[in-house]
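A protein chain is absent from this complex, but the other protein chains hold their places.
A, B and C are the chain letters, set down in written order, and residue numbers restart from 1 in every chain.
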Amino acid sequence: MNFLARHRIILPVVSLAVLLAATFYMQPRTMSYFGLNLLFNLAVPIALATVAQMMIIMVNDIDLSLGAFVSLAACVTATFVNDTPVLGLLILLALVLSYAALGALIHALELPAIVVTLGMSFVWGGLALFILPSPGGQSPEWLRALMTVKPPFAPMAVVAAVIISVVTHLLIVRSGIGTVLRGVGGNARSVARAGWSVIWLKALAYGLAGLFGVLAGMALVGLATSADANIALRYTLLSIAGVILGGGEFTGGKVSPTGAVIGALTLTLAASFLSFMRLSPDWQIGAQGAILILVLTARLIFSRKGAAT
Amino acid sequence: NSHMAETSDKRIALSNNYAGNSWRQAMLQTFKETGEEAVSDGMVAAADAYTTSENQATEQAAQIQNMILQGYDAIVLNAASPTALNGAVKEACDAGVTVVSFDGIVTEPCAWRIAVDFAAMGKEQVDYLATRLPEGGNLLEIRGLAGVFVDDEISKGIHEGVAENDQFEIVGSVHGDWAQDVAQKAVAGILPSLPQVVGVVTQGGDGYGTAQAFKAAGRDTPLIVLGNRQDELQWWADQRDASDYETLSLSIAPGVASLAFWVAQQILAGEDVPKDLTVPFLKITQDSLDDALASTPEGSVANVSYALDDAKQVIADAK
Amino acid sequence: MTPLNLLAKPWIWSWLAASAAFGLTLGLTSGRGAGELAYAALSFGAFAAIVGLGQMLVITLGPGNVDLSIPATMTLAATLALKAMSSNPGTAFLGLGIALGVGVAAGLANYALIFLLRLPPIIATLAASLVYQSFAIWSNRGLRIKPPAGLADFATGRFLGLPNVAWVGLALAIVVWVVLERTVWGRMLLATGQNLRVARLAGVPVELVRATTYVLVAVFASLAGYLLASFSGGAALNMGAEYLLMSIAVVVIGGTSIAGGNSNVPGVWGAALFMFLVVSMLNSYGAGAGVRNVLTGTIIIAIVIAASTRRVRA
C-alpha cells in the first residue's frame, strides 16, 4: 500500500496549490485579501453543489438534476424567501424532503438513478420557470450580507471553504452515520445484512444532497443578488468533475468531502487562470477542457510514481 | 481629438457569455476589428475579448471578477442575465471599473446600459402584420430560450401587439431557442395540430427553420417576420424572385458591441454620459433587402459597425 | 407471444408512450394531420435515434461509460463537412467522408484519454468536447454554409413515403441489432459490459471492444451531425446541444440497462419518437415552457418505473 493511495487527498491539494501559485505568478493582484475573495467567492456555491453531488456519488448513484435543482432553490430564495421568509423556508424544506423521497423511491423500486435524475432535471427546471419565467427576484438582505461579509484575516470565500470542508468531513468521514453511508456505497448488501434499513440510508444521503443543493442555491443568490431558471445548470457537470478532481470515484463509496471542496476550488481557479492567460476567444472554451485533462493527468502521473516507489 | 491622450493608457475588456451562434460570432468579429483599430490608433491600450464556455450567469460573474483582478479600466458587457450579474458588476464599480452593458443589459444602477427596446421589436412585428394582413388570422409565435430576459421581453411586445390588433390570434407558441434547427423541429411538431396560419412572429435566428418546417409539412408559406440572418435574407430574396414574397426582417445589429466599446472609451475619457442609451434595431425591408444581402457575408448576420462619431451622436441624443 | 409477455419487454413502454403522445396530439384535431405528424416524428426522431444507438453501445459497456462529447462531435463534423463542400454540387460524398473522418478521430481521441490517461469516461468526453467545440468555432466562426442542393434534397426528401433520414436511422438500427444479437463482437461487448475484468480473463479483447465502441458512438454522432446540418440548411455551433441529454434519455427510456451488458435497439427508436411527440403534444395543448418541462420529466420517470417494475415481476 502506498502513501498516496492511503492519503487520496494529497493530490488534489497539490494540484490546487500548483494552480494557485501559477495564478499568483500570472496576476500578482490576486495575492491579496481582496484578490482571493474575488478569485474564490463564486466557488462557494460550486463547492456546496459539489458536496451535494458527492453525497449521491457516495451511494453509487449520480445526479444529473443537481444544476436544475440548485437553480430552483435559487429561484425560491430570490422570491419566496425574500418576500415571505417563513413560506420560503418551508418550500426549501419541502425541496430537501422531496430529494430524500426521491432517494427512497430510487432504492425501493431499484430504479437507475441516472435516469430518474435526468427526468427530475426537467421537473426542477420546469418548476423554476414557473417561479421565475424571466430573470429577477432579489436576494434577502441577510443573505447578501452573509455572502459579502469581510471576516478578519481571511476572505469570506476561504473561510467558507474551510467551514464547508470541516463540517462535511466530520459528517461523512468521522461520524458513525457517515461511515454507514459510505458503507452503502461500498457494499449495500452487507449494510442491509447488518440490520440497517438501506432505504432510510439512501433517503438520508439524498436528503443531505438536497440540503447542500439548497445551500448552494442560497449562496448563489447571495452572491448574484438575483436568480433565473437557468442560473446554475452548469453545476451538474461541474459538480461531477469536482468530485472526481477531489479524488472521489464513481463507484464503491470512495469519496472525500475535503477533496470535493478542493476540486470545486480547482475548477473555479482553472477558469480564472485561463482568463489571465488571455487566450484567443476561439480557444478559451477548448482550453478549459485541456486544463481539466491536464490536472487529472497530473494526478495520474503522481499516483503512478507513488505506486512505483 | 481632445480626448485621445487621456484614454491611450486605458484597457477595455469585452465580457461575452456565449459564442455559439452566428450573431455572437459577428459581434466578436466586430469588436475585434474595432478594438484592434483603436489600439493601433493609440486610442486605448488594449481591447480584449473574453467568452465563457456556457451561456451561464455564474460563469460570467466569475469572468467579470477576473477582469477586475486583471486591472481593466472598463468592461463592455453582454450579460447572460439582467440581474444575476449585479453582484459582480457592483464589485467592478466599487473597484473603479466602468461597466457598459449592451444587448443583454444589467439592472445594476452603477452600470451603463445600451438597450434595445425589445418589447417594441416584438410589437412592431404585429403592427407590420396588421398592415399586410388587415383581415387578420392565426399567428404562430416562435420564442427564444425559456427563462431568458430577451425572450420574455420580445414575447411581451408581441402579445401587447396582438392585444391591440384583435383580428390576430396566437394559436401556437413554441421555443426555437434562436436556432434554425431547434425552431424547425418545434414547428414541425406543432404544425399538424394547428389550423391555417397566416403569419409567424419570431425572435431572430429562427425564421429560416420555420420556413423549412412549413415547406416540409406541405403547407403554404405564411408571412414570416425574419431576423436578419443571412440565410433568412437569402431565402426571402429567393421567395421574392419566385413569388413576390414580401416581409420584414428585424434584429439588433451585432455591431452594437463596437458602439458599446466607444461609449466606454468616452466615459473613460471623462465625457459625461447618461446611464441609459438606446440604439435602434436594424430593420430590413423589401427595398433594402438587396443591399443588406450584398453586405452580409454568407452564413453571417446583417450588421452595421459603429464608429466613434456614432457613439458621440447616441450620447448627444440621450442628453 | 402473449400480451403479458410483451409488457415484460422493456422496450415496449417507450413505444406505448410514443403512441399515447401521438394519439393525444391528434385528439386535438380529431385525427387530422396524422400523416404529417408521423412524418415529422420520423424525420426528427431519426437524428435522436442515430445518436441514441451510439450512446446505447457505450452505455452497454457498463457503469460509468457514457459519451458526453456527442453534441460537440456532431457540430464539429457538420461544420467541417459543410465547409469542405462549400455548397458545391457533387461534393456530398466528400462531405460525408470528412464527417465520418471527424467521427473516427474524435472517437479515437476520446478513447485515448480514457485508456492512456485513465480518466473516467464522463470526465474525458466532457473535457474533450470543450476542445472539439473550440475547433468548430475556430474553423468556421459560426458561419452557416448551405449544404449542396442535392444533399439538402436528399436529407429532406422521402422514399416510399418515409423520410430518407428515417430510412438511414432504420438501417443503422437493424445493423446494430444484428451486430449485438448475432456477431462475436456483439457478444464481446455484452460480456465486457457485465464485468470488464471477467471478460478480460475469459479471453475477450476488452480494450479493442472499448476502443471500437467509442469510435462507433462518435461516428454515429458525426453522421447525425452531417445529416442534421444537411436537413436544416447548415451547421450551427449549438446545433448538437439538445442531443446531450436526449441521447442518454432515449437509451434509458428505451429500456437499456444503465448497469451495462444489456442493450435494447427497438426501444431507442420508440424513445426517439416519444421524445419528439411528447414535446409536440404539449406544444399543441399550449403548455408553457414550465408545464412542458415538468410533464416531460414526470413522464420520463413514469416510463422508467413502469418498465423496471414490470421487469422485476416478470
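Here is the rule we use: a contact is a pair of C-beta atoms (placed from the backbone, for glycine too) under 8 Å apart; a residue touches a chain by one contact, two chains touch by 3 or more.
Here is the rule we use: contacts and distances are computed from a predicted model.
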item: Protein name (UniProt record) of the chain left out of view, among "Phosphonate-transporting ATPase", "NADH-quinone oxidoreductase subunit K", "Sugar ABC transporter ATP-binding protein" or "Oxaloacetate decarboxylase beta chain"; value: "Sugar ABC transporter ATP-binding protein"
item: Displayed chains contacted by the hidden chain, counting the whole assembly; value: A, C
item: Contacting the left-out chain in the complete assembly, out of C:V58, C:L113 or C:V204; value: C:V204
item: Residues in chain A touching the chain absent from view; value: 1, 5-6, 174, 176, 179-180, 182-183, 185-187, 189-191, 193-196, 252-254
item: Absent-chain interface as seen on chain C, which is shown; value: 182-188, 190-191, 194-195, 197-208, 261-262
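Going forward, only the chains that are shown with their structure count from here on.
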item: Chain-level touch network, classified as line, ring, star, complete or other; value: complete
item: Farthest chain relative to chain C (centres taken as mean CA coordinates); value: B
item: Chain centre separation (chain A, chain C; CA means) in Å; value: 29
item: Rounded Å distance between chain A and chain B, as computed from the means of their C-alpha atoms; value: 34
item: Set of chain B residues in contact with two or more other chains; value: 19, 53, 146-147
item: Touching two or more other chains - residue numbers and ranges from chain C; value: 130, 133, 137, 141, 288-290
item: Residues on chain A engaged by chain C in the complex (per definition of touch); value: 64, 109-112, 114-116, 118-130, 133, 237, 240-241, 244, 250-251, 282-290, 292-293, 296-297, 300
item: Residues of chain C defined as touching chain A within the complex; value: 63-64, 68, 113, 117-120, 122-124, 126-135, 137-138, 141, 245, 248-249, 252-253, 257-259, 288-301, 304-305, 308-309, 312
item: Chain B contact footprint on chain A (complex, rising order); value: 27, 29-30, 35, 38-39, 41-42, 45-46, 128-129, 132-138, 220, 223-235, 268, 271-272, 275-276, 278, 281, 284-285, 288
